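A single protein chain has been removed from this complex, and every other one stays in its place.
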Amino acid sequence: MNHTFRPWGMLPWILGKCPGLKWSLLASLSPEDRCLSTWLTLKKSTVLTANNKLLRIKDKESRFTPQTTRKVEERWKEFLAEGGERDSVVELDLFVAHADLVKTLDDFDSAAGENIVLDITSLPKRYFFPFIRRLVENSKARNIIATYAIPSSYTDQALAERFQEWRPLPMFAPAGEATYTKFVVSIGFMSMGLPDQVRQRCGQMDVELLFPFPPGPPGFHRNWEFVMDLQRELPNKLAIKHVDARDTSLAFDHLVIATDGGHKRAVLAPYGPKPHSLAMCLFAIRAGSEVCYTQPSIYHPDYSIGRSLCDGQPEVYAYVVRLHGHDIYTL
Amino acid sequence: MAQPAVSPVIKGITMDSELNPFHDLYVTETSASRPEDFVELFSPFLIKNALLLFEPTNVVLKGTQGCGKSMLLNLLKPEIRLAYHKTPIDFPIPERLSTFIGAGINITRSGILDISQRPLSADPERDDRLFPLYFADFLNYWVVRDMLDSVTLMSKHPDVFPAINCESPLDEFARSVVQLECWFGYLDGARSLEELRARINTRIMAYRNYHQFNIRNLSEDISRTKTVIGEPISRAAECLAKCNIIKDATPIFIRIDQHEILCRSDDLRHDLGIQYRRIINKALSTRDPRVFYRIGTRSYAWGDDLAVFGTTSPLEWERDYKVIDLDDLLRRKEDRRAKWIFPGFAMDVFYRRLKRVYDTQGSTDVLFRRAMGRSPAPADLVLQYVGTSSARRALRIDDAWPREWQQYLESLFRDDPLEAKLAEAWALQKGEDNRPRMESPPPAEDRPWRSRRYWKKERVRQALMQLAASCGQRQLWWGEDNILSLSLGSILVFLSICQHIWDTLFRFERERPPAQRTNPLRGIGPEVQAIAIQTASSRWYHKIAVEEAGGNDRQRFINLLGQLLQAELYNDKALSYPGHNGFSLSSDDFLACPDVRRFLSDAVDYGDLYAVTHTTKARDRRQRIKWYLHPILSPHFKLPESHVKEPLYVRLATVIEWLKRAEITVKFPTKKSDKTSSVSDDLPLFPETDKR
Partner (left out) sequence: MAEDLPAMICRWDRDSSTDIEFPRLLEIIQYLDQRLFSEYTPTQGPHITFQQRLSAWLSDAPNDKSRQTMFQLVSHLFFIGREAYISLYREAYRSPITRWIIDSADIDLCDPVINTKIAQAMNETWFCPISDSMQISEFYHANRISGVHFRPVWLSLAKFGDRAKLTSYTQKKFKRVVLLEDFVAAGGQMQPALNLAAELPKDIEFLLVPLVICPKGADSIEDFVKRNPANFTFSPVLRLPPRAFVAETPVDGESPFFEAVRQLVQDIYLQVSGGKPPDDNTKPYGPFGWKRTGALVVMYTNTPDNTLPIIHWTSNTWRSPLFPRSSRE
């Protein structure tokens, strides 16, 4: 076989391959219906330990705040109705200091036990990137899985607003002085200031785009507009790589190839689906890449709607990051 | 070799029909671009107006994005100077000012803002006192490292950099730097420039590693040796002179990029951001005889806080720093007699861009004028707008009007629709209840509105706007004057318009054989330009939310304001208020509410609005400020881009109401004297205005 299989697939399938293990979950309690998909799946499979945490991450105050608060309440009631523990929830602001991000993860990790599931579905990148880093570099857990749940649909309005300046994500600043020769962007729906940065940063860098395909429409068309708007800013032809939006492993492989096994320094821009962002995170940890982003400070309360179902179950994908002490994503 | 002073005649053209000379808008702005591209495209036009930037004084360079700030600051980099040397093009700074050393720091990219993201101790209050000191220390080390890099590069090219005396050994200079007391011994042991740089790098990396959570603590040898802001930079500069690396009078220019982030980032606590700014202010306040700071910032962001860290005295303009306001420099003045320098600048940039793609020589203004042609006169536009529409539709003739008037207008409309529109307006002015002031229209040969010299001139744009709207037509812009007006002194907007024009031309002619395609240098048709300008305008509108930090709020506000002003102008059939494509607030009102002040200032800083102070015509003669949408947004909102007469006078309460309707959170001022605490939710959007 000419590729490395890194275990991923529907969460029940992965759980079935790890029989007998009990898992501690760190997830987010958000307005999105799908924020509970992983928890519901783990609960139904009776593989949850008692040490789980849901983070209620508060956006900046905005006109969406009343609606967002209402929807989070609904999710909270659902969580309790399905047997969730009241003291599982921790409230945090979106822009807490990096040290508080690390402490949150460390506190969870120390109580969690050997098997950890980090649900990145509704976690902002500002959170899940340092969480993954901390888990990979620090955690003694023997098994680590990241999960991502699919919604029924996304709002056709702006998904997020009031984004910040282009900056490295917490703990993903450049490791030292480096000349960057590669700029890799994962394509999404909203460019959020990216074209400006493409102009500013990538002048002499090769640019590669990870285009999420599948899925197809309706997101497909928004993705192509994103590409077109980027292309306008780029003096050079750009390389587009089609990568299934769910396939973290393939995205990781593309990053390895694009950077010649990590030897070429890259700036990564995770604007696409979360599984691609996860790939960038895991790659950057190994290769020392800089990961930059324009973090929004407000999310639309209908960012996503509903839960996609597969055979009657929430469609949740699981990505094994560590299995029996062995790290899966390496260079 | 000097540039030719007089331009030769335009000669033969060849072109790659798919190459848009304006494709890359930011070539001269970004450090990521190739220096050789910078050299080719940089226009020295502004240099003579910005010579202060190269003089030995602290300079704050203000302007919106794309006004040319970064372009000018890039001239301070040695790589750019080197690139010039490789070409026949003279370095554009006058020789008497071109001897300097440049170094700098980019606030965002250096990682300096990570300081405060991780506690230094178990005591948060103590940490809050320490964070600014570490900020200062990091900045010092970073800048000194950049100085060393500049000096190293320059010393390798003595023919390019006469400022550097290459015979003086750099290692000796390095040793003298090491011995400076300001380091508190941290650099001890370094014996060469290479070792010095490595030692400095170690410290910077320690900061980085600490904030990446790679190490548990910042080592004691860092915490015990924190440096005072600016001091190591100044002392290192002294060493350069003492060791004869540079002449005593050679200035060191220190660039600080993205300064405005210090008070605009959610990632940084507001109070800490203020302290960090005050640290930088302290550096400026030292008025070092050798080291001078260059701060590129947006206009309003600079004035927020001028306090100096650790003191009670603020920075003083003119004494501690001088200002170059590029927006102000490039904007057309209200007094039309004042020379407007932007057109010369724009045409020079246009010429340089074209030269890269087309084999052409020619004077800069002729090239532009020939490509874009003249802008339309009202007579050119009115028939396009009106088309085959009837007078009743175009003029929105009121059936309640006297029959004689209706016939008069219809008849006049057949000859001259614009005159008919003006006649209607003239009739309505000082009329009552929307009826004409006289029962009978004037005799056919008499057009009394023409005798009032400025009356027609001030109203013709509004008249055209109303005609276009009633006939369901978009307004059109094309030609040299329109393009310059829409740019408002922003070279970025100007280039963007040109980019769209070229793009549209290529797009429309894609299927034509090359031999049949338009030669843009011989003239681009008005239809292409009109569509391109409309597209550019919409793109700039969308860009507000997509490409500007915090832009969603401003876009909603701009959208609301644009529609309000559009309605205001359209519904004013009497053409009484042709200036109501902008609004005015008294200075007192502007200052009374910090949230409003901040919001409007941000909108100006980001180029969505622009502001001009003016004096009211009212008896109180109070100072006021008027705001207009950036002209590039005019096509999108179907507003005239030119400004005449008085804008819409509003009160603070109205602006607050607008902000609320745009779903922007505004805290009301609490003092009784502000007269704003009793704003009611059903306040009309346009209260009684001062009728001038």
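To keep things simple, chains are lettered A and B as they appear, and every chain counts its residues starting from 1.
We take it that a residue touches a chain if its C-beta (ideal position, glycine included) is under 8 Å from a C-beta of that chain, and two chains touch if they have at least 3 such contacts.
Every value quoted in this text rests on a predicted model; they were computed, and no experiment measured them.
J.: Out of B:Arg507, B:Arg522 or B:Arg661, which is the one that touches the chain we can't see?
T.: Candidates B:Arg507, B:Arg522 or B:Arg661; residue touching the omitted chain: B:Arg507.
J.: Just name the one of B:Asn74, B:Ser155, B:Gln499 or B:Gln534 that touches the chain not displayed here.
T.: From the options B:Asn74, B:Ser155, B:Gln499 or B:Gln534, the contact with the absent chain belongs to B:Gln534.
J.: Which of these, B:Gly472, B:Gly523 or B:Pro594, touches the one chain of the complex that we don't see?
T.: B:Gly472
J.: Which parts of chain B are in contact with the chain that was left out?
T.: Residues of chain B in touch with the missing chain: 468-469, 472-474, 476, 503-504, 507-511, 527, 530-532, 534-535, 538, 638.
J.: For review purposes, identify every residue of chain A that touches the missing chain, sorted by number.
T.: So the residues of chain A touching the unseen chain are 1-5, 7, 9, 13-14, 17-18, 152-153, 213-218, 220-221, 224-225, 227-228, 231, 240-244, 246-247, 249-250, 320, 323-324, 326.
In this section, only the chains that are shown with their structure count from here on.
J.: Counting in whole Å, what is the centre-to-centre distance of chain A and chain B, each centre being its mean C-alpha position?
T.: Those two chain centres are 36 Å apart.
J.: What residues on chain A touch chain B, complex-wise?
T.: For chain A paired with chain B, touching residues are 60-63, 94-95, 97-99, 102, 134, 158, 161-168, 170-171, 173-177, 190-193, 195-196, 199-205, 232-233, 235, 294-295, 297-298.
J.: State the interface residues of chain B toward chain A in the complex, per the touch definition above.
T.: Going by the criterion above, the answer is residues 23-26, 29-34, 108, 111, 113-114, 116-119, 201, 205, 208, 211-213, 258, 261, 264-267, 545-553, 663-665.
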